[in-house]
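All protein chains but one are shown at their positions in the complex.
Letters A, B, C, D and E mark the chains as written, and numbering starts fresh at 1 in each.
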Amino acid sequence: MKIKVSRRAHFNAAHRLYKADWSFEKNDAVFGKCNNPNFHGHNYELIVSVTGEIDKETGYVIDMKELKDIIKSEVEEAFDHKNLNVDVPEFKTLNPTAENIAVVIYNKIKPHIEQDLELEITLYETPRNFVTYCGG
Amino acid sequence: MKIKVSRRAHFNAAHRLYKADWSFEKNDAVFGKCNNPNFHGHNYELIVSVTGEIDKETGYVIDMKELKDIIKSEVEEAFDHKNLNVDVPEFKTLNPTAENIAVVIYNKIKPHIEQDLELEITLYETPRNFVTYCGG
Amino acid sequence: MKIKVSRRAHFNAAHRLYKADWSFEKNDAVFGKCNNPNFHGHNYELIVSVTGEIDKETGYVIDMKELKDIIKSEVEEAFDHKNLNVDVPEFKTLNPTAENIAVVIYNKIKPHIEQDLELEITLYETPRNFVTYCGG
Amino acid sequence: MKIKVSRRAHFNAAHRLYKADWSFEKNDAVFGKCNNPNFHGHNYELIVSVTGEIDKETGYVIDMKELKDIIKSEVEEAFDHKNLNVDVPEFKTLNPTAENIAVVIYNKIKPHIEQDLELEITLYETPRNFVTYCGG
Amino acid sequence: MKIKVSRRAHFNAAHRLYKADWSFEKNDAVFGKCNNPNFHGHNYELIVSVTGEIDKETGYVIDMKELKDIIKSEVEEAFDHKNLNVDVPEFKTLNPTAENIAVVIYNKIKPHIEQDLELEITLYETPRNFVTYCGG
Partner (left out) sequence: MKIKVSRRAHFNAAHRLYKADWSFEKNDAVFGKCNNPNFHGHNYELIVSVTGEIDKETGYVIDMKELKDIIKSEVEEAFDHKNLNVDVPEFKTLNPTAENIAVVIYNKIKPHIEQDLELEITLYETPRNFVTYCGG
């Protein structure tokens, strides 16, 4: 009897989309306004979902306070009020598209939850653009 | 050609998270503020989703008015403005976590829809915490 | 490593739910207020989701600007500020229920995205009623 | 000690913006897509706000159930699933812009609340366009 | 040059609407389902707004972190996961309607902000019912 539990969080960050080994012109053609060398930014809204059996004793799949703490230490403290390209090691050489950010968040959270729990990350870059990743 | 149709509803209720055969100290350690013996409460937002074939005659999977009536009689009339622990028989001995409430709602609605339709319950305890259950 | 990317759009339209070869009484019994011969209408909110591999070069599954343009030409220009029953060829003989509109949108967008990408359509007829279709 | 209490409601309707004594060309120039002779439509979201003293006995400005009933009989039953231009007498000769609909709703509700209460109507034509009227 | 700045917060609580010196029948007639002696509950969403001059040095009316801390100590710690009637001194003899809760919150926050700043409290009892109070 599996059930999915979800927790919402958020962080604000600056970023720039570009590929370092492309010319500015090529970056501009592919990434348009998102290639502004001075950066732009977003309020990222994050939903972390964990699927597993309900514990008969507690009635929980996972203690939400525990999940909230994992999100805080792994995502909020690492990304909030940061420049993703400059301040966050994972994006030194990885383009911080919503897709790549979601994969990085998945990889950061996965080791902190029990192995038999499934993990899904939904990341809203804006209320109109979002991505969902569950480990490929 | 299967499609999922969803209907949103809501109910307001009080609850307390605890296990009757645990000490207050153990309940406090596990459930924290949610173990307040005087109860706290939520505006529960509910999404009931039904998946099946589109009826060629009507263009419906299920008549939404029918689904709305099932939700009204099985969920809203049973849970709305109630104390889940005290007023609702299902939670006399079952801890009313969001997970357990979603399973109870699933089990109450399932017998009222046709057998070949799949059912999914999403229950928001708050805008930040929610669960999704589709029968395990 | 597959990921789902989603784009939100919207259109406003009038419609009437009825079956031309049924009597008014039968349409009234089945479709109720939605059978008003003078039409009623909705702000349809649309989420178009595309699932595929992340391109290693761009970090994109699909360029959102490209997806936005497909939605604009295939859905917004065809449906926005229209009477679905009268102005939109697909619904001359097909009842414009949320289910059928979602299938039509799926079929209009599918040929415009690469074949190995999966497509999912979520259509909100109101904030309380919505459908999700991914090709059956 | 005055306080404002607000109640949210909604109705779905078709409409067309035009002025009967203008040419189609002039209507088209002024109202654009909203002048579609076959109509389009909206999910109107309505907020009715009433300002007054808190009753010392009840702790209410107005009983929300009473306000809900007034909205139901005066607005929802009159406008929901209707064609505003064709089915609603007030708009036979009045252009159903969001502005005019809000004024009509104000005038329909005002006689049903006590004279010393102030009334304010907020009407969302879409999540992006809305109007607020408090009696001029 | 005055401007209003607003901060959103939230708390979950149980409550019962009734007047101790009325009969159960009278309470039932006036407060209906809200008079459940076993309590029901809500996710209260709170908006605290402060209006004043923009400080030329900082560009702030008030430091949002300071306002956030006042809301935390005066409202969240006092009301969150509480039974308003039983656990909160202010409601021992005051009916915890949305109106009265908003006034209590106003009176608790006002002494903590500078005297020349105006204060406004908006309290959502549900997404459909809310009140706004600015000191009468």
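As a working rule, contacts are C-beta pairs under 8 Å (C-beta built on N, C-alpha and C of every residue); 3 or more make two chains touch, one makes a residue touch a chain.
Keep in mind it's a predicted model, so treat the numbers as computed, not measured.
Here is the thing to keep in mind: the chain we left out touches A, D, E in the whole complex.
From the options A:Ile3, A:Cys34, A:Ile47 or A:Val75, the residue with contact to the chain not on display is A:Cys34. What chain A contributes to its contact with the hidden chain is residues 10, 12-15, 33-34, 36, 38-43, 80-83, 86-87, 126-127. For chain E, the residues touching the chain absent from view are 1-9, 49, 54, 57-61, 63-65.
Touching residues on chain D toward the chain that is not drawn are 17, 19, 30, 32, 94-100, 102-103, 127-133, 136.
Note that only the chains that are shown with their structure count from here on.
Comparing the CA-atom centres of all chains against that of chain B, the greatest distance is found for D.
Each chain gets a centre from the mean of its Cα atoms; the one farthest from the centre of chain C is E.
The chain pair from A-C, A-B or C-D that repeats the B-E interface, sharing more than half of its contact pairs by residue number, is C-D. Each chain gets one centre point, the mean of its Cα atoms, and the points for chain B and chain D are 34 Å apart. Between chain C and chain D the centroid-to-centroid distance comes to 28 Å (mean Cα coordinates, whole Å). In chain B, the residues that reach two or more other chains under the touch definition are 127.
Pairwise chain contacts present here: A-B, A-C, B-C, B-E, C-D, D-E [touch as defined].
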